[in-house]
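Left out: one protein chain. Kept in place: all the others.
Then we have chain A:
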């Protein structure tokens, strides 16, 4: 209700409002018109581009479809997945070893792991791919073996990708280990766990929550980075479509085939990553409880409040 101290104009409006109990609020049109105009412009630009490509371009979508499921391309996809899978598993192992070295108290282990990360993270992966392929140029024999026999396009690609990704994986794992409160280790030790038990049963399950999203991104980057090794003649997905297009001259079509496959693989990887993250999210405060469990807990909380 209006008080005597209020300015008369304000109290006049208020008394009028009180009289009309239902207020009709009118829309403001100017921002809606502006965003609507912007949307129209964007649709126009996209439309023109799409029309130019579809009407004016000479894309053979039948060729895309034909090669998308061809045995040769499927084989290339297989090699891409093999390169990704082996590098990922290998880097999880080597990365864990390196991360353990970096967080250890031994200076020598620390320095060696840090130098590894510094080198392999600091040079382009393409340079590393070409380097391993040409290893024989300065190291003709390795432990009695002919280097040229050991280093095939496949082994050079695997070596380069695995060693490179391990450096990144080391940092991802180390970040995960450091993210766990040191109090967790102390609590684990205080109930009688050995340091190894506390690492495996208490620290790792918590670190994995920090590691998984970053490792997932790394895996997706790796999946796409495998395309780099086509420069040394590895017949993975990109290498395969490149060789097809050099024979058929369907250059753009074959790039579209490769792109669609990469998009498909990355989509599947993203889905798997989301599932894994949900699985390891227990106790983080956002775990999904069943409706029944939620209601039960609310009832408990309610009765406890009453007692207190």
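The working rule: a contact is a pair of C-beta atoms (placed from the backbone, for glycine too) under 8 Å apart; a residue touches a chain by one contact, two chains touch by 3 or more; residues count from 1.
Criterion: contacts and distances are computed from a predicted model.
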Matching the hidden chain's UniProt record against "Aldolase", "Anti-sigma factor antagonist", "ATP-binding protein" or "Multiple sugar transport system permease protein" returns "ATP-binding protein"
So which of A:109, A:126 or A:189 would be touching the chain we can't see? A:189
Please give every residue of chain A in contact with the chain that is not shown. 181, 183-184, 186-197, 201-202, 205-206, 282-285, 287, 293, 297, 300, 304
